[in-house]
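Each remark here refers to the structure printed beneath this line.
The complex is shown incomplete by one protein chain, all other protein chains being positioned as in the whole.
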Amino acid sequence: MVCPLMGIVLVGNLEESARKASRWFLEKPPIRNLRDWAISFSLWPVHFTTSCCGAEFAAASCPRFDAERFGFLPFLSPRQTNLLLIEGTLTRKMAEAAKIVYQQMPEPKFVILMGVCALDGGIFHNSYNIVRPHELFPVDVFIPGCPPRPEAVARSIIMLQRKVRNSKYIWGDGHEPKGED
Amino acid sequence: MEQSSLTFRYKELERAWDGEKVYEVFIGPQHPASGHMRFIVRLDGDIIVNVEPDIGYVHRTMEKLAETKEYIKSIPLFERATIIDSNNITLGYVRALEKLLGIEVPPRARYLRTLLSEINRIASHLYGLGLAGIFINHSTMFMWGFGDREIWLQLAEELTGARLTHTYSIPGGVRSDLPQDFKDRALKAIRYMERRLKDYMKIFFNNPVTVARYKDIGILKKEDAKRLGIVGPNLRASGVRYDARLVEDYGAYREIDFEVPVREEGDALSRLLLRIDEIKISMDIIRQVLEKIPDGPILAEKYLRLIPPKLRKTMEETGRVKFPGLFASLRPPPGEATARVEMGHGEVFYHIISDGSPKPYRVRIVTPSFRNLLLLRYLPVGHRFMDFPAIYGSVDYFPPEADR
Amino acid sequence: MSILSSVKRHIDAISTGLKYLFASSRMTVRYPEYSITLRDNYRGMIRYYKDKCISCSLCARICPADAIKMYRKAGEKKMYPGINYQRCIFCGFCVSICPADALEHTPVHDIAWESLEEMIFPPEEFGREWVSPALEEGARRVKAVFDEKRGLTHVPE
Partner (left out) sequence: MNLREKIEEKLKDIATSIEYPRPDLIVIAVNRDRIMEAAQRIVELGFDHLASVEGVDLPKENAIEVIYHAESYEEELRNTIVELKTRVARDDPKLQSLINVWPNALYLERETWDMLGVVFEGHPELKRLLLPPWWDDIPPLRKDYKVKVEGIIVGTK
């Protein structure tokens, strides 16, 4: 019997082969479903407050709305997180930091844009100092509102969980920030 | 005061440091505190010799955008500077605009503005106290502060229709009347909060762990507070009895008895305790407002006349104000006006210059956090590094407000 | 602080914590299963009634975020408003200024989208009825109640 792994593993260098093998392993249906289920309940956003929507983001993870029920726990270091939540306006100066934070996050990683300032600028749409985050990152969910209600934040988490569980994201693809400024 | 004491010996505030022994720690802009701000802290061993706040991460160019928008559109614009305290920050702009337009506000509207301002102040203080708790890793205080804040947000939502961005005060009045059961609900909330504040004292403010972290840290002397032009609770905790509510005639504060709390110590703990005192005073003001609020219109007669009778009828039924079409292009006469309003964080200052067109020629806004920024540079010098979060927490700095 | 008073305060703090451990006052709304009913005056998603609209364009003129635009079909004179939820800040100025009551807030504000294109509503789609996705999925409605002992609680309607 020929191991199905043979064709994948026994080409290229060792590092490459190991990565291929792990991907093959993780994409196999029962494991893949388990993996997606586990990821969907451990969406850890990085504590990266870009603007005033942070007040509602905080309210979402506080007693009344308690987003931790979804396995959604704000975490301090980008190295241990997999979700970047842009909370409101992203200014040009902050965009530099956002890109660095995003690059530091391990895969798989997701982006939620919260508030209209992050979508199309909102009331600041003609300001000279803001950027549109969807031009920098691949975005999964957009939340309208200024600021959105904590329920809307919870809704976005549920939507992202469903997206993850339906295996809609592609592993290791399109995770480099786009654009320069 | 003597001239010499006012001279700002800018370099002397910071200890002279030896280039070789000092190292720099960069905090932020992604940091566990409120975020969106960077500090460049220079340390000699564990002692802070210099802090350089690097702000501008949330600079959204409000002053420029205000010049491109009609007057009324700037109300939601400036509101976004401090959404946790939104009625207070817009009230300053609305007051300055009313001075330019020469409008008198009906008494009921003034009382309603006061009511929402005080609800906002409590919510803003609870936000600040919650953050002050998490800065020293006291997550109970954080959860309590943010949890109890929801009560006041719920009250504000019932009054205005939005959780944070109320856009409530408009030139000549307010946008909606008191809901039927509001008084009853507000009084319940106040009674709950009064009991709850005692538990706050036990679990946080009298807790020896907290006291050890906050007491005698970051002392701001009365003279220095005056010299640096500090505003708000940070100023009053240093013994200066100054509050824009006493200064500017806005809202119903002239008709209400209230004390402005003052503390003498000027350290971080007294700055926090002063906010507790202010919450108590604010609840007292809300009680008085609900007691004394007069009947009558909530929009100035001048604008009420412009609304068609059919709409005026629906206005009375729903309690929500319809705008006259004139609001889309308000034209104040040429001139200038200033206004000061006391926010939760301190005094906000507006200066509007009008040239007679529907858009302002220049709007200047100086927010309390921007003025208190000097504290973050002045207070931590000489302290240990881990006192820095405590000092930052006690100042109640809100970056979007400072950067505008 | 003397040692005695310090010990007393430690005990105070711990006993307060224990008190809330046993007599907890939970205020959490378990969102997708329960949904808070917002009041009628809540400024949520905006609904447009085309039959009432008089094409005065005041809503577009007062919109602070330039979210409402007047859509004019080629060859037609009348214009109708459409909204861009990528920008709407829910200030409600358009609803307040509308002289014909053609715009109305709905108490729905827990919507999120997966793409930006879905968020622009020309006049034809601006009139759609909004339903909270949680209620669609069968959430139970709760309302906020103030309680002197427990602060904010939520009871089913």
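When the chains are written out, they are named A, B and C in that same order, and each has its own residue count from 1.
By definition in this document, a contact is a pair of C-beta atoms (placed from the backbone, for glycine too) under 8 Å apart; a residue touches a chain by one contact, two chains touch by 3 or more.
For clarity, every value in this text was computed on a predicted model and none was experimentally measured.
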Task: Omitted chain's touching partners, listed by label - done: A, B, C
Task: Chain not shown: contacting residue from B:R320, B:R340 or B:H383 - done: B:R340
TODO: Pick out which of C:G82, C:P133 or C:G151 touches the chain that's been left out of the picture.
DONE: C:G82
Task: Omitted-chain contact residue, chosen from C:R9, C:R43 or C:K69 - done: C:K69
TODO: Can you list, in ascending order, the chain A residues touching the missing chain?
DONE: 91-93, 126-129
Task: Positions on chain B where the hidden chain makes contact - done: 1, 3, 6-8, 10-11, 55-56, 59, 61, 63-65, 68, 99, 226-229, 235, 240-242, 246-248, 335-338, 340, 347, 349, 351, 353, 361-362, 364, 366, 370-371, 373-374, 403-404
Task: Where the unshown chain meets chain C, residue by residue - done: 57, 60-61, 63, 66, 68-74, 79, 82, 122
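Following the convention adopted for this analysis, only the chains that are shown with their structure count from here on.
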TODO: Would you mind pulling out the distance in Å between where the CA atoms of chain A average out and where those of chain B do?
DONE: 33
Open item on the list: By the touch rule stated above, which residues of chain C touch at least two different other chains?
Closed with: 27, 64-65, 89-90, 152
Task: Junction residues of chain A, two or more chains touched - done: 63-64, 123, 126, 146, 149
TODO: Using the touch definition up top, name the residues of chain B that touch chain C in the complex.
DONE: 69-70, 72-77, 140, 147-148, 150-151, 154, 157-158, 160-162, 165, 167, 175-176, 179, 185, 188-189, 191-193, 195-196, 199, 202-204, 206-209, 211, 308, 311, 314, 318-323, 325, 327-329
Task: chain A to chain C touching residues, read off their complex - done: 63-66, 69, 116, 119-123, 125-126, 134, 140-146, 148-149, 151-152, 154-156, 158-159, 163
Task: chain C - residues contacting chain B, complex - done: 1, 6, 9-10, 12-13, 15-17, 19-20, 27, 38-39, 41-43, 56, 58, 61-65, 89-93, 96-99, 101, 105, 144, 146-152
